[in-house]
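Here the complex is missing a single protein chain, while all its other protein chains stay put.
Order of writing sets the labels: A, B and C. Residues in every chain begin at 1.
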């Protein structure tokens, strides 16, 4: 499986595909460019990624450090809270998708529309379909998949990565200190 | 349009796609490797490619030089003959496809099954569907698209090329003399 | 209508299969029943378009295309991304809705075709005038869907043919609308999807009422028997027949043959999918193995001596799988011939010899009675036993794994199969064994593996669970008396809701989630219904005391009951119960009165459908039938692949203004129910959503407070805090659960909440109200 085969190889069908984020600097630039970012965290962030920590640990540390508002989908809210991040909203992924596709929507915290979303922790198929919905319904929104599996429907996606590689890329891009917050 | 977008960008849907032939040497190697090659030439080879000659001129010169048996599809036969190449068979593309997918078939000249086909001159859609049929029906056959448009269903395909680039790549790969046979 | 006089004399035909007599005119049946015809009997596909557009104006499609392309005609493929239109002018949005319509047509056609096959067979078996009786003395309103949609009260099997002719014609019109260059408006496509759904429930009702009546299935029986379910219930010392599918006549004929020949108890008749449930409705001696996901696993166990397949949800590679173990196959359906020779007209002895000797891998027999005989006589001449690889082999076989991840990438359940294989090769097969619990048994991992490792087979071999469970067999419709008893509490909101767990087994995390949700809502004294594969999944899990939900909860349609209505076609009884509430409790006229009754159900009956593993086109059609009645449906995460959700916007107040039937004024009712169709990510989220979707504008304060307390509780369990949208659901202080009143009031005040009136709501236009 190549690095930019969809995480589930059968999940093809897009005539444009996500720009692959090969280097931490690219992701760091996306973070920097985002004026109204939103981090979307699903329940599968509650898996042990690399041998050292849960995926959600890194995401929470970044959200805390950079004060990124967080939408917790599924039942991810309590786990985020436990890591010191109060989600701006607990909201179902579908609900959130529909709102992001509405240019009138004032954003997760009513502070204005988002220009970039970072997304991780949904099951592959759900993230794929949601990103498809956003690509078609929210054409001006930049979507960045942080999952360690290539998501062709995102604007930018990480390639297929091992957890270890994933951890090091994200840690560097988000400028997280080793060892946690 | 990238060099390896399908010549018609909507013609996606393959989970494996053709290896792109970027360099003449790759094509030359494929020619060399072929034990029982077959050149399939469709009627669209009768277009003026670069400003200097018809596409079919180059193909005919190669077939002559390397004694590659030729299948003429559509009504391409007379044009080949006019260029000194008697087609081993005049046969419809569909007919040929079905036979190539039959491991019992003795080949265009009854000299044994083909291992590699080179194909050019069909309309994009017809070449695309035929190559799809071969990819699925003739799994062990190597298919090489010589069209100047990327054909994802081939085993190997040229990228999307201008006629000028196409001419120079093919001329070099087939080791054709400049100026014709 | 008057002066119709139809007499039918004796019919004799020289043909083996003659097309049946069909006499249809407006009213069918004896005509003694009198109810004024409503505005839309036998509605065409635009007759209810206005109602649909009201619903769809509130619940707007959120499209999530599975593909940028359309490949439906030779202009294609067309790239519809980025606002581009197809060569026919279609947009991506319309294309998604078109494909949903196509799926709904396939689903509804499948039920309608199945219903016709049943009705034609039963007419032949039991006679044209065989009376319909789906509920014995307990059910007066036999066919709420048929009455609501067609304005008819069929009385005999033959009466059902006219209903099915109507269903056929509607579906053909709908299918025609999917042709290149027909409908192009997405909302019109969606309206047609709803029409297909409505037709689907009519057809399902026809199918189940016919089979209940003629096969004498439990008739609205609260005490339907507990029957065995699970691999462990099979006595492998006996000859074992496996039936798979949805059309019960061949299976019933097997049971009848055994009974007629005094062979009961000597042959195990086991089943997968809906035929399995329906067999147990016919005879409690039949055994259910499990839902659709058990096909590969059970066949590969080598236990069945013979496989009999009918139609729907049958693995299409079953003949190959069976052939690998030398298990003969009998195909029984025109829809699923498996490429086998049609030997319906040959002598049984010849067939039996060919099957037993292995001369042919299988035969096609289009006569249930002959299937009954051949199946039993083949099975009793048992085939030599085979076995699954022992666990030691698993470890050896796993050693070939190169950890390439292809299996994982192919797994719809997104299992970390690489991890499982790595553990196995180092001797620990328990990881694979655990993964089997949420494996849908699709076999894609095996085809994907470049090493040729049979991953699913190794998982099965790693797992030596062989349990025995119990399921309450399908009881059929809800009784009129049950409706009378709980119609009021439901409409007033005092029973917090009716939750139906239906549909297929395409779970991401396994069927145990369904069992957990069923248990949770039954404990909370919702009325819980189950059907089809979901009904089976529920049975396959025990609580701490070792009881399955069916053993733990009653089978009554009551608060805290867990009601298995039956196979997929019995889903019509769940929606039918909602219609019955409008009729029996609220005395609405049903006859051809769809929009008014749907408006009633939508505003007053707190029902929610949950298709946690919805996979099929049938599931799409079933869901659409619920939607048109205003009943929301929650699906699991794979449900997002149905290409679009129908979502309300709780944050847009204008969307929730309705007309008060009493005052005629426009009033805010809050986002109840918030969505018509939504995929949930986890079961915790699903439960919070279900509790919320059970709220209805018409809830009394007492009812609303009960519903709110469940919502608040389940919300807290999922999100660890007070609902963000609490204020939208509280109309007056009396709506607040007593126990938390003070605390909640503080929250509300902080959000600037003000009291508002409780209306008598309707979505219908003024002129539609009488």
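The rule is simple: a contact is a pair of C-beta atoms (placed from the backbone, for glycine too) under 8 Å apart; a residue touches a chain by one contact, two chains touch by 3 or more.
No experiment lies behind these values; they were computed from the predicted model shown.
A.B. asks: Among the chains included here, which ones are touched by the excluded chain in the whole complex?
C.D. replies: Across the whole assembly, the hidden chain touches A, B, C.
A.B. asks: Out of A:11, A:56 or A:134, which is the one that touches the chain we can't see?
C.D. replies: A:11
A.B. asks: Could you tell which one of C:181, C:265, C:358 or C:402 touches the chain left off the display?
C.D. replies: Checking each option in C:181, C:265, C:358 or C:402, the one touching the absent chain turns out to be C:181.
A.B. asks: From the list C:279, C:410, C:431 or C:646, which touches the chain that is not on show?
C.D. replies: Candidates C:279, C:410, C:431 or C:646; residue touching the omitted chain: C:410.
A.B. asks: Out of C:85, C:125, C:721 or C:741, which touches the unshown chain?
C.D. replies: Within the whole complex, the residue contacting the unshown chain is C:85.
A.B. asks: Provide the residue numbers of chain C that touch the chain removed from this figure.
C.D. replies: Counting over the whole complex, chain C touches the hidden chain at residues 1-15, 17-19, 21-26, 37, 41-42, 44-47, 49-50, 66-67, 71-79, 83-91, 94, 102-103, 105-107, 109-110, 112-114, 116, 162, 164-169, 171-173, 175-185, 187-188, 292, 311-319, 333-339, 342, 366, 410, 412, 440, 442-444, 447-448, 506, 614-618, 638-639, 641-642.
A.B. asks: List every residue of chain B that touches the chain not included in the displayed model.
C.D. replies: Touch set of chain B with respect to the missing chain: 1, 5, 7-10, 13-16, 42-43, 72-75, 77-78, 81, 89-95, 97-99, 101-102, 105, 122-126, 129-130, 132-133, 135-137, 139.
A.B. asks: Could you please point out the chain A residues that touch the chain left off the display?
C.D. replies: Missing-chain contacts on chain A: residues 8-13.
Everything that follows uses one rule, which is that only the chains that are shown with their structure count from here on.
A.B. asks: Between chain A and chain B, what is the separation of their C-alpha centroids in Å?
C.D. replies: That pair's centroid distance is 44 Å.
A.B. asks: Let me have the rounded angstrom distance from the C-alpha centre of chain B over to the C-alpha centre of chain C, please.
C.D. replies: Once rounded, the distance between the two centres reads 51 Å.
A.B. asks: Based only on mean CA positions, could you tell me how far chain A sits from chain C in angstrom?
C.D. replies: About 34 Å separates the centre of chain A from that of chain C.
A.B. asks: Find every residue in chain A that makes contact with two or more other chains and list them.
C.D. replies: In chain A, residues 9-10, 13, 15 touch at least two other chains, as defined above.
A.B. asks: Two-or-more-chain contact residues of chain C, please, as numbers and ranges.
C.D. replies: In chain C, residues 69, 79 touch at least two other chains, as defined above.
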